[in-house]
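Data first, discussion second: the structure below is written as structure tokens.
So, chain A:
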Amino acid sequence: MIVVDEIHKHFGGFRAVDGASLSIEEGSITGLIGPNGAGKTTLFNVIAGVLQPTSGRVTMAGDDITGLPPHDLFHKGLLRTFQIAHEFSSMSCRENLMMVPGNQSGETLWNTWFGRKRIADEERALRAKADEVLEFLTIEHLADHKAGQVSGGQKKLLELGRTMMVDARIVFLDEVGAGVNRTLLNTIGDAILRLNKERNYTFVVIEHDMDFIGKICDPVICMAEGKVLAQGTLDEIKANEQVIEAYLGTGLKNKEQVGA
Partner candidate 1 sequence: MTDSLKNTALFAIVAGLIVMTGFTESWNTALFIVNMGLISAIMAIGVNLQWGFAGLFNVGVMGFVALGGLATVLVSMDPVPEAWSAGGLQVIGGLILGALIIVAAGVAVSRLPKGRMRSLAAAAILIGGFFLYRAVFDPAVAAIEAVDPAATGYLGGLGLPVLLAWPVGGLMAAGAAWLIGKTALGLRSDYLAIATLGIAEIIIYILKNEDWLTRGVKNVNGLPRPVPYEIDLQNSAQFVERASGWGVDPVTASTIYVKLGYSVLFTVVLALVLILAQLALKSPWGRMMRAIRDNEVAAEAMGKNVTARHLQVFILGSAICGIAGAMMTTLDGQLTPSSYQPLRFTFLVWVMVIVGGSGNNFGAVLGGFLIWFLWVQVEPYGLALMNLITAGMPEGSALKTHLIDSAAHMRLLTMGVVLLLVLRFSPRGLIPEK
Partner candidate 2 sequence: MKKMLMATAATALMAGSAFAAGHAKEVKIGVILGFTGPIESLTPSMADGAEMAMKEVSDSGLLLDGATVTSVRADSTCIDAAAATAAAERLITSDKVDGIMGADCSGVTGAILTNVAVPNGVVMISPSATSPGLSHMNNEDNGLFFRTSPSDARQGVVITEVLMDQGIKEVAVTYTNNDYGKGLADSFQAAFEEAGGTVTINAAHEDGKADYSAEVGALASAGGERLVVAGYVDQGGSGVVRAALDSGAFDTFHFPDGMISAKLLENFGSEIDGSSGAHPSPSPELAEAFGNLVDGAFDHTSPFTPESYDAAALMMLAMQAAGSKDSNDYKSKIMDVANAPGEKIGVGELAKGLQILKDGGEIDYVGATGVELIGPGEAAGTYREISFDDGKDNTARFR
């Protein structure tokens, strides 16, 4: 589905991603783990078009998508969520979902003035779909709340919901569990599994919660110092010596660097 080939991303002298290569199978839920500063989010951002790689190539189903802007990737079916929830805070939860589908005829100025009827029809359908998604995520009671005022976990759910408004092919989830309580995390996990089964979404999940990873992900990829160290089931990864060393070693090393 996605093949990442020797991606480098350097910030000045700092090599955030240092020649990472990996491939993601269609229909899988791939976990991406690694110590802080391993370059996971940077790699995410390179794949999602937020950052331009220093070198390397990303392909999606054989097409070169390196450096395409996020809105183009969206239309190719590559969606993402954010480490810190990026909700549209002044809009209601329902509106957060309704804005997602692309090519709405109401997004053209001309139609807003002279195509009111068509817009009204489309909006009705969108609204129904959004309410469906909210129900799926069990947050239908929040439909009219401002997204900026719901809890952090609910925002994460909402972000997941946004990906459900269109037919996504692959969804990148960046620390979906960060700052989310256990119950809500389970809801999210269930939603991911259901989407994977029912809609055949491919997922890539960055997460620190190993229980969560263990429950939903296969395979798991471990990164450290900008490189891919190992790939396999979570148990295989946990047993990998390089991985163990990376978690201990870079942890210390990083601390020294921060202190300097």
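The rule we apply is simple: contacts are C-beta pairs under 8 Å (C-beta built on N, C-alpha and C of every residue); 3 or more make two chains touch, one makes a residue touch a chain; residues count from 1.
Basis for inclusion: all candidates are chains of the complex that A comes from, given by their letters.
All values reported here derive from a predicted model rather than from experimental measurement.
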Touching chain, any copy counted, for chain A within the complex - options 1 or 2: 1
Candidate 1 contact footprint on chain A (complex, rising order): 48, 50, 69-71, 74-75, 79-80, 82, 86-91, 95-96, 98-100, 102, 104, 106-109, 111-113, 116, 119, 122-123, 162, 166
